[in-house]
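Only one protein chain is missing from this complex, and each of the others stays in its spot.
Note that the chains take the letters A and B in the order they are written out, and that residue 1 is the start of every chain.
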Amino acid sequence: MTNKIVFGSYVPVESILHRLDPRIKLIMCIAFVILIFFVNSVLTAVWLFVALSIAIKLSNVGFKQYWQGIKPLFLIILITVAFQILFSSGGKTYWHWGIMAITYDGLINSLIIFYRFIVIITASTVLTATTPTFQIADALAWLMKPLRVIRVPVNQITLMLSIALRFVPTIMDETSKIMKAQRARGMNFNDGSILTRIKHLVPILIPLFVNSFKRAEELATAMEARGYDPNAARTHYRQLLWHARDAWAGIDMMIVTVGLFCIRIFF
Amino acid sequence: MAKSAVTVTNLHYTYPNTTKEALAGVSLTIQEQDFVAIVGQTGSGKSTLVSLIDGLLQPVSGQLKIAGLTIDASTKADQLSKIHHHVGFVFQFPEQQLFAETVAEDISFGPHNLGWSERKIQEAIDEALMRVGLPLELKTRSPFALSGGQMRRVAIAGVLAMQPGILILDEPTAGLDTQATNELLALIKKLNDNGTTIIMVTHQMEQVARYANRVIAMNEGAIVADTTPQQLFSYPDKLTKLSLTLPASVEIAQFLNNNGAKLENTEPLTLEELANEIVKAMEKNND
């Protein structure tokens, strides 16, 4: 198929962020998301926004790509923001009708929510745009390592995760093929009531499930033939190695954190 | 003079989120009862072309005329889906699209969508099953309990039940053994003899040679040859460039002539024709 949809929207270009170790990128992304909840003033908001803008610039990924990441969620964000504006109370009231009112607190709250949404989505897009999904899986595996102590089967979970990610494009391809085939048999997706539309899912989902189970079975046999034993130790081809640049990235993240708290305390 | 079944004029198509044209200005006319083979590499535009002919994609520009319908960039979706009353499409590995609890129910899916009466649908199911050579007893069985070959036939019956005047098939014999392949091709040929226009996407040049009266070769979204199989095979270099193979009969004939033989016809479409050529050349040698 020509229109391949690539999951996670990785953008294969050269940049300092692309070269960073996926573990530090994942940690920074998580840390940044946590920091967003410490934003309590315009200045702190601007501070994190500037930090994020620098990351975007360094990622060498066009603004358009980031917009593509936000676009599908934009409607949900707007609806949430509208609810916040209309249904929260407190502070000066500018307008009201029944239980709906626009108040000062409502406006401020919705602004904060809007800001959080946009910044969190953009920050995670920086991660997914600069890191292939399998590297994110590797980084997650590394982060989960301590869980081994409490007997969590980290290796199996990681393998499962990476296989799942590996098959996402395959399943998407297959879904579009099945939809096309059923459309060719005269099925019209846009017709009828909600109930008919739900019924329309049957000819898509059943073959998709049947084929996926068959795939899973074949994959399991192939893995066994290649010597996979879930209970045996395995080595790992992809070795993650820390570089000096990763340490510098960590230091930058600390500067952002310290900066944020300084602003909170001193301004 | 045969009537035209499909007329395509300067058709362009680009997939969403891509920049390269998948079809870059294609024009062709397919006559009623033609058996057209479409050949070309993966990504040559052949799947895009047949999807457009079946109204599964909407042209970016250009025009299609099928069974009295005219389709272009401004055609509405409901108008586009009217094509399915006239064109049937058997996808690659069609058994992977079966979904219903019984064979009859699966086959009736298409006719139901076309809004036929229950009586007409029942007749269509029986007729389709007979056409693909399956016993009517299978009607109440689950399609998933059948053998691989039977599942393929049920899936094809599901398309035939819609009684399309034009039938598109994408690699219909992929994964079948020789016997099942020959049976399926015989079925397609019979449909063709009974008046169905066939458009078959294939890599199998033996099938092109034996069944098609016309072959369209595609490359990079354009038609690079629209001719008879015999003509196409007379340019082996061109075929190699398109990553296509020659049928065995032609390959042997050309090998022999390249090694000093003097066969008159270097594009025998069948082994019978090749044998005749060889006998002729041997007799001439003995004279």
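To be clear about the criterion, contacts are C-beta pairs under 8 Å (C-beta built on N, C-alpha and C of every residue); 3 or more make two chains touch, one makes a residue touch a chain.
Quick note on the criterion: contacts and distances are computed from a predicted model.
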Name per UniProt, for the chain absent here [options: "Sodium/solute symporter", "Biotin transport system ATP-binding protein", "ATP synthase subunit b" or "Energy-coupling factor transporter ATPase"]: "Energy-coupling factor transporter ATPase"
Touched by the hidden chain, restricted to displayed chains: A, B
Which of A:I99, A:A232 or A:I265 contacts the chain that the document leaves out: A:A232
Absent-chain contact - pick from A:V13, A:L58, A:L143 or A:L165: A:L165
Interface with the unshown chain - residue positions in chain A: 4, 6, 132-134, 137, 162-163, 165-166, 169-170, 173, 214-215, 218-219, 221-229, 232-239
Missing-chain contacts mapped onto chain B: 42, 147-149, 174-175, 177-180, 182, 203-205, 243-245, 248, 252, 255-256, 259-263, 271-272, 274-276, 278-279, 281-282, 285
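Throughout what follows, only the chains that are shown with their structure count from here on.
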Touching residues on chain A, where the partner in the complex is chain B: 2-3, 5, 174, 177-178, 180-188, 190, 202-204, 206-207, 210-211
Residues of chain B defined as touching chain A within the complex: 15-18, 20, 22, 43, 48, 51, 54, 56, 77-78, 81, 84-85, 88-89, 91, 94, 96-100, 109-110, 112-114, 144, 158-159, 162
